[in-house]
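Report on one structure; see the data block that follows.
Only a single protein chain was left out; the remaining protein chains are all shown in position.
Should a chain be cited, it is by its letter among A, B, C, D and E, assigned in written order, with residues numbered from 1 in that chain.
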Amino acid sequence: MKIFVINPNTSGSMTAHLQRELDKVKGPATELTVVNPSEGPPAIESALDEAMAIPHTIALVEQAARERYDAVVIACFADPGLDAAREVVSIPVVGVEESALHVAAMLGHRFTVLTARAQRVPAQVEHVHRLALANRLASVRPLDMGVLEMDAEPARAKARILEVGRLAVEQDGAEVLVLGCAGLAGYGAELTDSLGVTVVDPSPVALKMAELLVELRLTHSKRGLHALPARYCHPIS
Amino acid sequence: MKIFVINPNTSGSMTAHLQRELDKVKGPATELTVVNPSEGPPAIESALDEAMAIPHTIALVEQAARERYDAVVIACFADPGLDAAREVVSIPVVGVEESALHVAAMLGHRFTVLTARAQRVPAQVEHVHRLALANRLASVRPLDMGVLEMDAEPARAKARILEVGRLAVEQDGAEVLVLGCAGLAGYGAELTDSLGVTVVDPSPVALKMAELLVELRLTHSKRGLHALPARYCHPIS
Amino acid sequence: MKIFVINPNTSGSMTAHLQRELDKVKGPATELTVVNPSEGPPAIESALDEAMAIPHTIALVEQAARERYDAVVIACFADPGLDAAREVVSIPVVGVEESALHVAAMLGHRFTVLTARAQRVPAQVEHVHRLALANRLASVRPLDMGVLEMDAEPARAKARILEVGRLAVEQDGAEVLVLGCAGLAGYGAELTDSLGVTVVDPSPVALKMAELLVELRLTHSKRGLHALPARYCHPIS
Amino acid sequence: MKIFVINPNTSGSMTAHLQRELDKVKGPATELTVVNPSEGPPAIESALDEAMAIPHTIALVEQAARERYDAVVIACFADPGLDAAREVVSIPVVGVEESALHVAAMLGHRFTVLTARAQRVPAQVEHVHRLALANRLASVRPLDMGVLEMDAEPARAKARILEVGRLAVEQDGAEVLVLGCAGLAGYGAELTDSLGVTVVDPSPVALKMAELLVELRLTHSKRGLHALPARYCHPIS
Amino acid sequence: MKIFVINPNTSGSMTAHLQRELDKVKGPATELTVVNPSEGPPAIESALDEAMAIPHTIALVEQAARERYDAVVIACFADPGLDAAREVVSIPVVGVEESALHVAAMLGHRFTVLTARAQRVPAQVEHVHRLALANRLASVRPLDMGVLEMDAEPARAKARILEVGRLAVEQDGAEVLVLGCAGLAGYGAELTDSLGVTVVDPSPVALKMAELLVELRLTHSKRGLHALPARYCHPIS
Partner (left out) sequence: MKIFVINPNTSGSMTAHLQRELDKVKGPATELTVVNPSEGPPAIESALDEAMAIPHTIALVEQAARERYDAVVIACFADPGLDAAREVVSIPVVGVEESALHVAAMLGHRFTVLTARAQRVPAQVEHVHRLALANRLASVRPLDMGVLEMDAEPARAKARILEVGRLAVEQDGAEVLVLGCAGLAGYGAELTDSLGVTVVDPSPVALKMAELLVELRLTHSKRGLHALPARYCHPIS
């Protein structure tokens, strides 16, 4: 099976990091391609960044469908362009945030999302509401680091996650922590051991969810929310 | 006061229609500019259309702020780009959907949104949830006409609104109807008389809401959800 | 246009204060009358006070309709008698709480209501639920001053608002503050500057919302929740 | 124990009907007084009626407390004045709607409220939301008869309840029916037999709930929502 | 009337304690039997304990129905087996948690449940959601004592309740406290006096609720949620 992973920002080092981590967990029969658009914001840390990244992300999704990939993963914790992408193709499109939060909801009573910056907390809370999972949200807590900083300084990022994660467990009743940035791929297991609660690393979850859907021949419904836009003739299969 | 109204699609006839209708209700001291982007989708009828219209819409919002407009109205019932626009400027940005639904919620117990096509119903339901107004939603009902069709054939559009609106009142308990398309500007009063319930015409509501905010010197909070993105120096006032 | 503003308590000094502040923001074509009933509680700080003020308030609403006013504003943050008033008249009746909270919901992700006394906090939380805006509520915080005290000692009231408002922003994630007392009219702009978040002053918002409705010829639906009571022949227009 | 039942409307025949039915179910040690105010609306079928009945109802509640009654029942399905009454006294005040709906919620998955007139349906839905029981509501259905008509024509009222109740069971999934009018006291058992679902008759439930509270020496909390209003020295009894 | 109270754990001393306390509040015409199963967990402090206690509890419910009891009370704050029990019998089956929380919801704006151990807090929060009463929940707070410890050391249990209850009132806005363990029967009144808020003692509430239902000839609906399982011929009346 061929899976196409899109890092929607233009940071090549984050793309390389994702490729490295996802190669470790992909199924034996999975061919993995990890790309990023050549244009757009270098990191996605605002609604503006999302808006600017989405057209480029959708173009890559269309390319994947034309090139007969079996599934696409959008690897940014905001899931930019997910609904639009699902409108234009009929292969599964998996968002790292959506799949990580649904898995987190199955692994404990309440989860905390660790997000990069404080000003993204309200947007992140809104995302959880849109996914209809608000009853399972313990809190959203900021790490107070930028996305690119976390990529460049992994040791500091892990230390912050430990510190903030501990507060989430002790003060907010979090039973599960979700790393709210696709670029943190690979830190889950180590943090689970240190914190004594389940830590969900979203990019690997999304990749395995894509494999699950392809193996079961499941994809999003093309009736209703993700129906082909009226001006298109047919979805790119 | 100078108000800048953006029709986010590229249909010049819809822009002209909006200009004509909004001129009738604007305050005596309001200078009104109604524009549309030169690029992008001709109508906004899908998540894909929204995604493609947003960057052009945001560019126009930035232009309005630089040109010292006092407020901006985004005149498409999906409010495309509203959060991103509010991040980059500090003048009020009013969405026709958001303002129409809040006003509708004050005018009766439950409202029905009349939307163009059936496949937009789930997206429209989601919008009402995002605005936290779900407890006031009677239903979303499709008119089964395209946005451009409605603009081109106003008589047929009105007939459909009467027909579908009546079903909403009788079967769904709607006390208020909201015309879910910015291009239907100007039909409210006539429909209110025919249907015996309050009909909310979103574009005029949004224009007057913009005037209200400017007169009271109110704008969106720049702390939290609409904080200036980290990579920007300062908002375009 | 003629707008009739009712201060539902019997405090003449609060009525004078309202008149003064609303005169500053009314539209050029608006004739403004601000009154209070001659009987009833001197301030509205309990469900009991509301109950006792409502019959007098409704009588004034009926008077306004008979005297051909174009709209009525009930200027007490509990919106006493709003539903009953809307049953008996068909001109718009605007509540300061309802209109301020809907506007606040459009200006940021979460708002905090600053209320007079601690024992009113649960009632205030209930009001927000009734308006279906609970998902936008950051908190209700008491100022621990009586309504009449705030009117008599504006400097102390402002100092308390600054102090409590700062806690709401820092601890509750409030992006918008709503002054939960009609008598605080006129403090909004000054507080917005000091606190760096949007502060909503409800009485001016309600007055401008009444003007908006009249200009757009909108009023509450007379079908359903606000239908004319069965024993009445016809609404006082 | 002495229980004081208030029919908040001025219909003496409804008061007599209540006295007759409640005498059948009261505990052996209960002394029952059933009264109505001498002034106010003859039936309570609108927010206006509620507003006009409340001051008289509260005066009767205060009288009951002064005369050392052990508990008060407000016997109108809208529970007019319940919060205000609880502020001024510390003996239990039981609302027929509140107690009937909580009991109904324990007797099946979803309940339907049968209300007098169609225009009260939205208000009734709101009441269920205020009691936080919305997840247990199957529907509110109107009987399309006035309150006084139902009192005057019991056979027709029963026939309508059978007819509408059957629709609620078959179309709305109601497992429990609640008679949404205090004046329907005494019809529950007969209707339960005919319809094969549990029918809750609110006035008897409220009387027995008052007895339960008195026997367990429970009353509403005087901290928070029902704290004594600031201008009162102390609650009556 | 004959009421059968089941302590679902095998602790005879807790059963004796319940018998003693319930005898104090039962109605003069009530014959009370309090039993516990001979097999199963000695205390119910986990989902596992619940699962193991339920078959024995249901067997006792069936026995009560065969022996012509008028109602059954399941006296463990988790209400183990409540739905299954209601399926197999048609006499009322009352859960102490369900009845205590509904009564608590009528006695103040928000209640706090005091539960035995910290690890039961999430399960307890879930129970309140299942009962659809989440909007009335101030908090769940643990006493950090085991169920059997509380039974063995009543003075220490009371001291903990005072301490934790005070925090609930002061920090969480609780107006009502619910003792989240059937074995705490009899402490309510004393704690109400000390804490100045209403304290609900669930076992007595459940017993009186059972009497209320029997006196009013009400029972759970046998249509829908509690319909007789398909393989049974008829409910044990």
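In the analysis below, a residue touches a chain if its C-beta (ideal position, glycine included) is under 8 Å from a C-beta of that chain, and two chains touch if they have at least 3 such contacts.
Given the structure is predicted, the values throughout are model-derived calculations rather than measurements.
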item: Shown chains that the omitted chain touches within the full complex; value: A, B, D, E
item: Candidate in contact with the missing chain, chosen from E:Met1, E:Ala16 or E:Ala84; value: E:Ala84
item: Options A:Ala118, A:Leu212 or A:Ala230, residue touching the unrepresented chain; value: A:Leu212
item: Hidden partner interface residues of chain D, rising order; value: 109-110, 135, 173, 175
item: Interface with the undisplayed chain - residues on chain A; value: 25, 27-28, 94, 98-99, 102-103, 105-110, 131-136, 169, 173, 175-176, 188-189, 196-198, 200-201, 204-205, 208-209, 211-213, 215-226
item: Absent chain, residues of chain E that touch it; value: 41, 45-52, 54-55, 58, 81, 83-84, 87-88, 117, 119, 121-123, 126, 129-130, 146, 224-225, 227, 229-231
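As a working rule, only the chains that are shown with their structure count from here on.
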item: Distance from chain E to chain C - Cα centre to Cα centre, in angstrom; value: 44
item: Inter-centroid spacing, chain E versus chain D (mean Cα positions, whole Å); value: 26
item: Of all residues in chain A, the ones touching two or more other chains; value: 121-122, 126, 129
item: Chain contact topology (line, ring, star, complete or other); value: other
